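Of the protein chains in this complex, one is absent; all others appear in place.
This part shows chain A:
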Amino acid sequence: MSFFIASSPHHHMRRNTADLMRLVLLAMVPGVLAQWYFFGWGVILQIALAISVALAAEALCLLARNREASSGLRDYTAVVTAALLAISIPPLAPWWVIVIGTLFSIVIVKHLFGGVGHNIFNPAMAGYVLLLISFPAQMTSWLPPVTIAHELPGFWDSVRLLLFGFTGDGYSLEQIRHVDTGAMLDAVVMATPLDHIKTELAQGFTLSEAKGAVIFQGVAGSGWQWVNLAYLAGGLYLLKQRVISWHIPGALLGTLAVFALLGAVFAPDQLPNVDIHLFSGATMLAAFFIATDPVSAATSTRGKLIYAALIGLLIYVIRTWGGYPDAVAFAVLLANLCVPVIDQYTKPTAYGHHEERS
């Protein structure tokens, strides 16, 4: 009788990278649908454009590095990166914005650092930061959600806006972004809820005054709360499928909630509440889809908790005292930088060994 002795790892995963990435894409669907409903066709167009550019760039990079292009393309990592970047940028940003961002993500952040599994930074977020600091005007031109907009541009108008900057009737993006506020005679350009709160608070208004604006129908901003809930649903699906563990989203949302609660206790009318922090901006997307990127996140369980808590803290700090209304991309990149240190000090001890007792 012979024993089959296998070497480690003894834990086998039925799924490969491509399966995991397909599940992530599937989990993104509710959020994307919510964005499509509230902000129009732009988001779908951006995703399509980003994915085609990402696949072309991925293939070229693999060829230039003498790797097999087909296997690299089939693992879907480039598609996920492209989709994450595309849903993060304003839906009707000009076409060259997403092209530049995707090229930067794939070529520089991913392949120059060694390709799949070697990038120290989250490619989608690095691309987003490049776009945000290079093209601030385009990257803050969010549309008003459908609930308060006059009308959202249709499919062909969205295509025209993306390619040429004008609809078929000759309206520019700036004109489309104007919203009739009702109270005032003239219309105002609509900002995102977080942006709106930051500006109002900086001008000395209180939180309740800021929340009186037309964009705050509901808990955390019209449209935005449903987008966040949809991403939360997708994230819970990922948790159930065991694609991600609870540690990163749990620690991220928990830290953010604790600090937001402290802020609400000590300065109730000068700082945004917990609900705004959790259900506005890109919080849920970050917690379940961006921070959980297995390559650029910490690896051990304790490391994941520290890493995600750091992101939550940074999001709160930058949103409250920083120059940008939302902070997910910067927080994730800064935490990515800390990952080697976190991994070094949270290395689990092997079974049977224990740390030196003094």
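Note that in this section a contact is a pair of C-beta atoms (placed from the backbone, for glycine too) under 8 Å apart; a residue touches a chain by one contact, two chains touch by 3 or more; residues count from 1.
The working rule: contacts and distances are computed from a predicted model.
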Options "Cytochrome bc1 complex Rieske iron-sulfur subunit", "Tryptophan synthase beta chain", "DNA 3'-5' helicase" or "Ion-translocating oxidoreductase complex subunit E": UniProt name of the undisplayed chain: "Ion-translocating oxidoreductase complex subunit E"
Candidate in contact with the missing chain, chosen from A:Val29, A:Leu63 or A:Ile133: A:Ile133
Hidden-chain contact residue, picked from the options A:Ala18, A:Ile108 or A:Val146: A:Ile108
Contact footprint on chain A, counting only the chain that is left out: 100, 108, 130, 133-138
